[in-house]
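Shown here: the complex without one of its protein chains, the others still in place.
Going in written order, the chains are labelled A, B and C, and every chain counts its residues from 1.
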Amino acid sequence: MIPLHWYLWLSAVVFMVGVAGFLMRRNIIIMFMSIELMLNAVNISLVSFSRYLDDMRGQILVFFIIAVAAAEAAIGLGIIIALFRNKVTAHVDEANEMKG
Amino acid sequence: MNTLGYPILSTLIFLPLLGAAVILLMGRSQEALVKWAALVVSIVAFVLSIPLFTDFDRTTHLMQFTERHEWIPSWNITYFLGVDGISVLFILLSTLVTILCVLISWNSIKTKIKEFYIAILIMEGAMIGVFSALDFFLFYLFWEAMLIPMYLLIGVWGGPNRIYAAIKFFLFTLVGSVLMLVGIIVLYFYAGKTFNILELMNMNYPYQMQFWLFWAFFAAFAVKVPMFPVHTWLPDAHTEAPTAGSVILAAVLIKMGAYGFLRFSIPLFPDASKAMAVPMLTLSVVAIIYGAVVCLAQSDLKRLIAYSSVSHMGFVTLGIFALNIQGLEGGILQMINHGIVTGALFLSVGIVYDRTHSRQISDYGGLATVLPVYSAFFMVFTLASIGLPGTNGFVGEFLIILGGFAASKWAGVLSATGIIIGAGYMLWLYQRVFFMETNQKIVGLQEMDMREIITLVPMVILVFWIGIYPDMFLSFMHPSVEHLLKRLNAEGQEMAVAGKIMGIIKIP
Amino acid sequence: MDSYLLIPFLPLAAFFINIIFGRTLIKDKAHWVSILAVFGSWVVSMMAVAEVLQGKTVNADLYTWITSGGFKVSVGFLIDQLTSVMLVVVTTCSTLIHIYSAGYMHGDKGYYRFFSYLSLFTFSMLMLVTANNFLQLYFGWEAVGLCSYFLIGFWYEKKSASDAGKKAFIVNRFGDFGFGIGVIMIFLTFGTLHYIPIFGAVNGMVGQTVDFLGMQVDLPTLIALLLFCGAVGKSAQIPLHVWLPDAMEGPTPVSALIHAATMVTAGVFMVARCNPIFSLSPVAMDVVAIVGAVTALFAATIGLVQNDIKRIIAYSTVSQLGYMFLACGVGAYGAGIFHLYTHAFFKALLFLCAGSVMHAMAGELDLQKMGGLKKYMPWTYLTMFVASLSIAGVPGLAGFFSKDEILWLAYSGPSPVGKLVWAIGTIVAFLTAFYSFRLIFLTFHGKFRGSHEQEHHLHESPKVMTIPLMILCVGAIASGWVGIPSLLGGGAHFTEFMKPVLGHLEGHGTHAEEWMVMAISVVAGLSGIGLAAFVYLREGDLAATVTQKFRFVHQVLWNKYYVDELYDFIIVRPTIWIAKNVIVGVTDGKIIEGIVNGVPELIGRFSLWLRSIQTGMVHQYAAVMAIGAFVVIAMVLLW
Partner (left out) sequence: MLAEGIFIYLAAAITILSVLVITRKNPVHSVITMLVLFFHIAALYVTLNAEFLAAVQVIVYAGAILVLFLFVILLLNLKEEAVARRYVGPWPLGLMAAVGLFLAIIVSLDSFVAGPKGAFTTEVIKAETNTKALGKILFTEYLYPFEVVSIVLLVAIIGAIVLAKKRLRS
């Protein structure tokens, strides 16, 4: 059987890529996709835990995460549309109204 | 429960709140109905509070009219009310003052009338709650609950600079209260998780703890009193508040601080209180003289009276920290007196402010010619304020100076100079407002109407009643104050009864 | 006893009736209420005096006023010999002056107010003299001060009047400050404030010292001097005399009643009442005597040059009060009270006559504008002349007997300063006679110096005013006859009567010495009158010449030794300056408010700075988040 650590490494790598993408890109759509990447990374580790610990709770959690991710995507994309309507850009640095 | 057979204190707390709820349901346009409802509620509350005066047992220091119910058992919080000789008179004062506040605001509040009376009634409930709570949690709840209506009274119906004053008032008192909250929690855990004030009072705390807790409670009470370095919120709050707000503030709210010293600081931390008596006396004397001298430089009527409150409350704290029976009883009586007199002065200023919309002393002059009845009322309160014998101010101040003198001659002598300056600023004020040539701005003002006279008459009666027959009020306090002193001198040394202090001459 | 309650409470009732109904119902009939009340009080007082004359004194408590621990004070009444003399003085003068006022104040728009204040004053004064404890004394003490404040400032629209009222009250507060502390000291010493037990136990104080503000002080001296502070204020002695001349802003009947006959003598009354305490302290006694003597001389010298008719009489009052203290200070309390009693009549009479003159002169006060009034107002002239003779100590009149007794006891008594104060007293007697007759001559003799309108207006006052003058005139002549010294064949009944309360001071000297003292004082008085006649009855301007010659002295006297200016400079202005510039400006305004507003300001600035962290840049937040996550994990790992 494949050691659990392999999955966790994979999860960590994907997570890192997600983080890197989120931090380095300024395109709001790509940033959103980076978030999805991170969520998927977590999902990978949860599913693998579930498998290795003989426990369904990991999968339940993944199920919820996917549901929440869907919700988040819907809202996030709604925000993108609203932002684009006001700023005509997908560049996040243009949207800094919330600065102190 | 109590001798009356019904929970009088709860009734007094919740009746105004109920009244506020009823007013809330009324329409915005039914102004007259709102006013009458507020008046009826406040009068009923006052009438209901009269048994506290008549049925009070003046021979015991024990809490009376007690009520106790479980409230939040998991934290050992109870709904525990009761009064003793120290607090009972303040409840009566609160209910009386509320009526007068409703009356004085009858025509002067023109916006958000409904909300105004709701605030006043909530205030009344909270004030009575503070004076009757015997559970620290409940006490703190009411203590903070008082802030909100007062904050609104100043901030919504106040003068031009009201927002600044309201926020200043709120922050000052809140900062103090938070430290007290810390103290309460420390006590709670130290005493094995109880908020019961009576139980907490019967415990002995190590001196170090008493010391720190004393200062934590001091922060809350000194701000409320207000004592010398933390007094500056008071002039602003008084100046900007509407008349009713100033009256409640002067008559009841700032008594809470001194009441707190009596109810909590001294019995809970007797050793620290004795050790801290000298700094407290010093601060009191400074407040007396400082407040009085500041009054000489004021040009605003309400501000002057506000600063005079600082001076007068200095007498109260002086009496309290003289830690002898005359000082304590004088202090308590002076709290009542100050409530009556300063409350009445603010009511009076409100009456004339309604007519002229000016608080500047220089806008007046010769008012005695224009408003003779009004000036007679004002004269009575002026005289009471400067402590003329025969008025209530004298009895309190004399006992305090006597007590203060017995505790420390310096304190007694210096505080007595406050009376000289007091006469100076009050009479100067009276001269500038009422005497001399009539200012053109005030010619043709309306004399007081019946409503206004009715508002002031109870205060005049009290001024002379307490001045001429103070024993009736002092007799409420004797057992409680003696018990307090016993607690203070638990080690057994019999101090504090003036007359025995020097003991040079024995009268057989 | 119960009927004695009417003595103070009848005037009080009159006060309430007048003040409540006066403006709307009673109006110009207010005097009836007050006069009837005061007259009733006089009648009961006379009954009380009759009882006391038979040796029946009363000491009874009405009710308990204040109780607090060991402190217990009642409202109660003590009617003994001293009180009864005061009752005679107060109720008699008060009744007569009430009647006089009905004429004098006629038509004033504050008529009802005037009478209610007068009644209130009478009540307060009676409470003061009938008190059986110090706190009630203090009550009366402050209450008469209050009435004095009201009545001095009666014409409140005049700034000078309202200023004077305020000044009187505040200056008195300075005295009361000491008095109040004295009362507290008495309580702390004796555990009670009632006269009888205290005076019974005073001997326990002998030799006791007490720590007072860091000094070890002899207890009786301390208490006596503190009490004397009050007397100094109320009786306008140096250095608190400044209010009394200003108090002349009040209506003249008020000056007569309050500022001559009754209230200002309360200090003397109090010292006499406390004589058991004073007698224990030679130091305090000497202080009293010297303050009295110096005040007498000081005020008399000022009186020499003033031109305001009422102010001259006011300084004369200050001077005569000094005389009374002088008497008390040498231990001759009986003589002091005797002088108080005779002085009440002739000084009230002087004031009322001055009022009558003012009435005729339409309020004019300046002597230089009068003259020759003798023919217009014979009754006023006659009565005032008699009063002046009395105050000048012309033998046979009231003032002579009391003044002589004081001087003799000062000279011959045991007091170490006795001879000194006797000498001063004699000089004062001369000065008194001089300025009194200067007043008479400038007012009533010579040619009229005022305007024509004034001359047309001159008339004798109505009967309601002159009749009280005549009654008082009888008093000014005859009131001294109760105390004719044994040297002149009298029985010295007065001091004998007072003996149970005030003790009796025997002069130690030969008859020859007594004759000599008497002769010197009579000569002093007569030569004063003679000098006044020489200067002011002759044609020519001798007075002006002398003034020119002693310009500096005249300036100093004219400006009352600049005491008012001095107080203004060292007390009033600095206090207000400090209040305005130091306390409001710096302490409250800058320091405390600086901290109060500075802390939020600082927090505000800090948060402004902190706010700039919130750039609104999503990636920055994200980076911080990532770093935070890194840090948290690292911490968990390294822990």
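To be clear about the criterion, a contact is a pair of C-beta atoms (placed from the backbone, for glycine too) under 8 Å apart; a residue touches a chain by one contact, two chains touch by 3 or more.
Since this is a predicted model, take the numbers as computed values, not measurements.
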item	value
Shown chains that the omitted chain touches within the full complex	A, C
Residue ranges of subunit C at the interface with the undisplayed chain	619, 623, 626-627, 629-630, 633-634, 636-637
Residues from subunit A at the interface with the omitted partner, ascending	1-2, 4-10, 12-27, 29-30, 32-34, 36-37, 40, 43-44, 47-48, 50-57, 59-60, 62-64, 66-75, 77-82, 84-85, 89-91, 93
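FYI, only the chains that are shown with their structure count from here on.
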item	value
Most central chain, Cα average position	B
Centroid spacing, where centroids are CA-atom means, of subunit A and subunit B in whole angstrom	61
Separation of subunit B from subunit C, taking each centre as the mean of its C-alpha atoms, in whole Å	37
Junction residues of subunit C - those touching two or more other chains	none
Of all residues in subunit A, the ones touching two or more other chains	none
Residue ranges of subunit C in contact with subunit A within the complex	610-619, 622-623, 626
Touch list for subunit C against partner subunit B, complex	19, 23, 63-71, 135, 138-139, 141-143, 146, 149, 153, 156-159, 162-163, 165-166, 169-170, 173-174, 177, 180-181, 184, 187-192, 197-198, 200-201, 204-205, 208, 210-213, 219, 575-576, 578-580, 583-584, 587-588, 592-593, 596, 600
For the subunit A and subunit C complex, residues of the former touching the latter	19, 22-23, 26, 31, 92-93, 95-100
